[in-house]
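One chain of protein is taken out of this complex; the other chains stay put.
We call the chains A and B, going by the order they appear; numbering starts again at 1 in every chain.
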Amino acid sequence: MADSSPIVRFDHVSVRYPGALANDDVSLAIRRGEAFALVGENGAGKTTLMNVLYGLTRPTLGTVTIKGEAISARHDPMRAMAMGVGMVHQHFKLVPSFTVAQNIALGSEPVKNLVFYDHKKINSEVLALGKRFGLPVNPDDIVDDLSVGLQQRVEILKALHRGADILVLDEPTAVLSPGESDELFEVLRGIVLKQGMTVILITHKLHEVMQFSDRVGVMKQGRLEGIVNTAETDEHKLAAMMVGREVLFDELRTGRPTDREVLQLKDLRAQDDRGLPAVKGIDLTVHAGEIVGVCGVEGNGQTELTECIMGMRPQTGGEVYLSGQNISRLSPRQIRARGVSYIPADRMRTGLSAEATVMENLLVGKQRQKEFSRFGIQFRKRRANAYARELSEVFDIRAGGIDIPMKSLSGGNMQKAVIAREFSFDTPVLIINQPTRGVDIGAIEFIHEKILQKRAAGCAILLVSADLDELFRLSDRLVTLFEGQLTGQFQNGAIGKQEISYYMTGGRQEVQA
Amino acid sequence: MSGIFNLLLLQNTLRTATPVVLCALGCLMTERAGFMNIGVEGMMLMGAFFAVLGSYLYGSWVMGLVFAIVLGVLLGLFYYVFSITFKSDEFVIGVALNILAGGLTVFLLRTLFGVKGSFSDPGIVPLPTLHFTWLEQIPVLGTLVSGNTLLVYISWLLVFLCWLLLYKTPLGFHLRASGEAPEALRASGVNPDRMKMLASVLCGILASLSGAHLSLGYLTMFSENMSASRGFVAVACVIFGGGNPPRVFLAALLFGFIDALGIRLQRYIPSDITSMAPYVVTVVMMVVVVLMKRRKKKIRQGEER
Partner (left out) sequence: MRKWRLPAALRTLIAIKPKQKLTAQYLLSLLIAVTLAFLVGAGIMLLCGYDPLICYAALFKGALGKPRAIGNTLAKTATLCLTGLAMSVAAKSGIFNVGGEGQLYFGGIAAAVVGARMAGAPDWIIIGCALLAALLAGGAYAWVPGILKVKLKVDEVVTTILLNSAAIYFCAYLANGPLKTTERGISSGTDSVAASFSPLIKLSNLNGSVFVAIIATLLIWYLMTRSTTGFEMKITGTNRRFADYGGIRADRLMMVGMVLSGMLCGLVGMIEVFGIHKRFITNLSNEYYFDGMLVAMIMRYQPMGVILMSFFFAVLNIGGSAMELSAGISSEVILIVQSVIIFFMAAQGGIRQSLHAYTVKRRVRRAHAREVRT
């Protein structure tokens, strides 16, 4: 199966950025024809290492050898591709308005008559390529109109078109449903076995590693912790290597929800940014002292749902009730006044102002309160500063002061700031979307504690997350969202992660009474 | 009525629209590459001046154009270095460029030629007018097409070439990608910054040439502020045209038409009002375009439900 001469070798590679050591003396050899998985938590350095291979990042120290040839000091994607490395990125590098063929050909377009794009030639090449690897696509489709799964296919074909025989995939299943993921792995297996290519998979999902790879390399905080044969390990051991302690299986910490219905959604409907229906009739109730977790692969209407409830997106149908009051067509301002706070999924775009100071970010929403505004005219800076410092301490926000711009904080601290602000409104309802995305493990624990505290205080919490572990850890009830509709509702403890995946992907649907 | 709406009006339309067309094509290049250049007004003004300078010094319109093109390349590079390499605010750099243009041209006018207000001299050689005798046989079209100065024809050619470049050649694709998805382009091995530099240089050349048309096209002179906000109208045209060469060309023609019409109507309406008209119309057009887009979106959404 795999031959023993290394096709890619990293020798004492270090990548240093100002203030951070992304890769610390990593030495690794990848064999020709193997399926190699590189695992680690967010920020462990997996993507950085592969970026070095692909020429997107220059190593501070160390050398990389591809097929026996060392990479030059001027290594870039062009050269990497020439050496046979193809990379499929987590965030697709596609041009939305171009066709599939144009995207696949980008940078190496065939020309006729010296100047013009040879449309016919590339189309036939794309069709042939699709057939050879089992990834059929229509060359004239506009990429923007394609589903995420198909877009990924185009990404892969792009790499293959350049003659890659070393394929690197960076978190490919982050945006796929379990069914699509299985399909992908089948194709990759075929590529490895039948075509003799090498596949390097970057992931933090351990079950994928077990399912797909021959060997696993574990990275932790920039260092390579170790390499093991997949057959000789299991998820527990890998998790232990990744984090240094067992975090996989936590005890369920359910609360005691009351009977009081606080948030009610009745046949809620909304569209996405393109005008296509994204939320297609959702009925849901959240009680005081309860956490309802919404499980679903990203892109099934979660963000549209939460934005809709919060008044940030117009509803096209249905109603939202807050303790009996209809808050359906109100603005965010009015909804907040009635007792709802929202932690958005995209903190940089929606939840914070990068340029404003920490204090200003924390005070938004309170600036008109009597405590901070004299007669609604003068802004009481001193009091605001004191409050901001207090809040920072309570929520463990580590910043160099409260008057520095928000953007100089780390991701975890920024997220804590958003949470600090939203939680400090002490509203009866909390809508939380991806509370711990891009946050380091210490901060995750902290944030989870805070959420549980809110539940204990009697809040009604709607929790949306792409992380099943998080949902299972915190929720009292779980609902599954697929293509804008709820496909199932379960008490936590009554269903397992594997089974709930089927509901998340429309494979199964619970018959609603 | 026929005194106003006649062939002469259409001829004037073409000639008045040309600087806007050229400038708009330049703006289109940078817009497609992901950055808007409002400094084109200043580039146009400087192009007008240097074209006159070149023509005067060497007694040749060719040198006038050469001066304008070289200036355009330099300005394009300058704008690129400041906006992209030094990551300055495009708006600030654009405005500063306009101020610099105003100051520099007046300064040079006074220092080099020793005049204020405008410089006109028999030593300035204007652009040649081209007559196509075989076309002149055709009744209406003949008189329209034949008899314009060089840059008018070049501007038409350039509209076609720009369209061809952007939609039919890999280089054009790269340019569009550098604005729409620069990371995708980078990962494909093409440096998006280089594309932006190309776009900026093309923009500089085109804006400068549009100025050359102003000063060497029909008038053979340079006067202070002769660009008269045409650069901004060009920017507006690019916004209307959605970055599509033929549509931008039509928008510029519309502006030219209103402008030429205004001049015709000066017999009946005070000149200040007619001068004001093109600007007001442009603003109205911008609003109309936005409203139309909204209606289209609503209709499409209604259909899908």
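Rule of thumb we're sticking to: contacts are C-beta pairs under 8 Å (C-beta built on N, C-alpha and C of every residue); 3 or more make two chains touch, one makes a residue touch a chain.
All figures in this text were calculated on a predicted structure; none of them were measured in a lab.
When the whole complex is taken into account, which chains on show are touched by the absent chain?
Even though it is not drawn, that chain still touches A, B.
Check the options B:Phe49, B:Phe67, B:Phe119 or B:Phe232 and report the residue that touches the missing chain.
In the complete complex, the chain left out is touched by residue B:Phe232.
Mind pulling the chain B residues that touch the left-out chain?
Output for chain B: 38, 82, 85-89, 91-93, 95-97, 99-100, 102-104, 106-107, 110-111, 228-229, 232-233, 235-236, 239, 270, 272-273, 275-276, 279-280, 282-283, 286-287, 290-291, 294.
Residue-wise, where is chain A in contact with the chain that is not depicted?
So the residues of chain A touching the unseen chain are 16, 18, 60-61, 310, 312, 331-333, 336-337, 342, 344, 349-357, 360, 363-365, 367-368, 372-373, 376-379, 381, 403-405, 407-408.
Here is the rule we go by: only the chains that are shown with their structure count from here on.
What does chain B use to touch chain A in their complex?
168-170, 173-174, 176-177, 180-181, 183-190, 297, 300-301, 304-305
Which of the residues in chain A come into contact with chain B in the complex?
It comes out as residues 56, 76-78, 81, 87, 89, 91-98, 102-103, 105-109, 111, 115-117, 158, 271, 275-277, 316.
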